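Just one protein chain is left out here, and the rest sit where they should.
And then subunit A:
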Amino acid sequence: MHPYSLEMRQIAAAAEERDRPAVVTPLAAIADAVRGSLRADPEEASARRLRLLDTVDCRLTRLGWRLEAEPGDDGTERWRLVSGSGRVRAAADLPSPAPKLVDDLPDGPLYRSLVPVVGIRALTPGPWITLAEHRATLRDAEGKVRCRLLAQTAVVDGGGDRCSAVRVGRLKGYRADAERVSERISRHYGWSPASPDPLTTLAENLHPGPEGAAYPSVTDPSEPAGPALRPVLQALLDTVEHRAEGVIADIDCEELHDLRVAVRRSRSILTLLRADPPDPALERAGAFFAWLGQVTGPARDLDVHILDWRAHRRRVPEHAADLEPLGRYMKAERDKAYVRLVRILQSKRFRDGVKRWRATLDATNAPWAASERALQPIGKLAGRRIRKLYRRAVEEGSSITDASPDEALHALRKTMKKLRYVFEIVRDAYPRKPVRAILKRLKELQQDLGDVQDTAVQADALRRFGEAMARDGTAGPATLMAVGALAEDLELRRADARTRFATVFAPVAKPRFADRLRRLTRSRTGGG
């Protein structure tokens, strides 16, 4: 298609001004404009109804893609993934209602195109849209097609957005014709610079995407910690509130995960600001976030179990059928946990905690912001904390041997998490390149420690689930054997992760890494 497009309203309005009938279809207007040189053959107009799907954080729209769902004749839905250029990347016919999670899509080009982008996020449909299309072919005297025109109008149901565009399709070897047609239309009816097709415009309007960075960072290391961290804490509190709404609406498991990350990051900052004597407002907030972290844990654990069950089902398809009862059991447990969690997130305790903390953060002359620590430059304060946590991590990690219990690795994992959170609070105050290199190593180590801990917890949980299912009679021998096999698989992965530990810990413990971290956090930009 030609990159230029015309706004239909402009064409119609211009046509009206030229004493033409009040209702002018864009193609009629265009055919009129090109009369004399090429013959316009209008094709029958068509209209279709569809919905656009995206994740709540608009992963597809942010990539310039759109996912269309159109009802089929036989109770199916036709899904088409379209890239920014208008190319259909993949399509599939799915039973209606289609699954919310990409993981539940059948394997194929659509699944493979979506999974790296959407991941574990749910796809939610937007409102119904009617897309009307008029096409015309412009032919020369020999009857040869010289260019094609497509006029589209997309209207959102219930008096929502309305977008239109006319596109001039260029054909290889006949580009001059398309240019001439575009130029003529422009001369007769006014010109509008290139605009994307109406569905892309609507997708952007319907799914504008989250504003700002997911995890804010301070940029000026010399700024006092209090004022520097206030907007970070406010943004994290916003995340807690928004994600709580997402959990209540049961969008997908990432809502709870993001909420918990915001909680941990907030706690990390509160520790950084902890004053002597303690500030009552910060202590209260610390207690509130500790409670929130604790009460959201069981639901998150079940989410993780279900994610792992899904991954295993893909990895070992021959277990899929036998593991279905386990999936049903875990989903029922998860639903119960979510009912409890939603009650908590709608409770007075939660609402009051958020309200009080927001009031504390919004108060301009709060005592916490005037403490000795809050007045220190953030670069200096965070740098000191980073170095302290790093020393602790190296100490804890160096004492780990093959014979160490998993708890030792768990303790190191917690220290590493704290280190990474503080580091990320000030990451934008440091040069980008060394930050990336350091974060890469920290993430590798954290991933491994996470694998050790998560696989152990999951294997343990699976055994409990298996016992419970056997007691309830909800699982037959095949399921219990598959659960056992899954638990064994987790044990093997845990053993692998333990073996890997030494390899991923070594680069972090190296004097070169320590030097780099020290130099960075003591540098003029980073503060000392």
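Convention: a residue touches a chain if its C-beta (ideal position, glycine included) is under 8 Å from a C-beta of that chain, and two chains touch if they have at least 3 such contacts; residues count from 1.
Note that contacts and distances are computed from a predicted model.
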item: Candidate names "PLDc N-terminal domain-containing protein", "Glutamate dehydrogenase", "Cobyrinic acid a,c-diamide synthase" or "Cell shape-determining protein MreC"; UniProt protein name, chain not shown; value: "Cobyrinic acid a,c-diamide synthase"
item: Touching residue (missing chain; options A:44, A:73 or A:142); value: A:142
item: Residue of A:128, A:174 or A:291 touching the missing chain in the full complex; value: A:174
item: Missing-partner contacts on subunit A, residue numbers; value: 142-145, 171-174
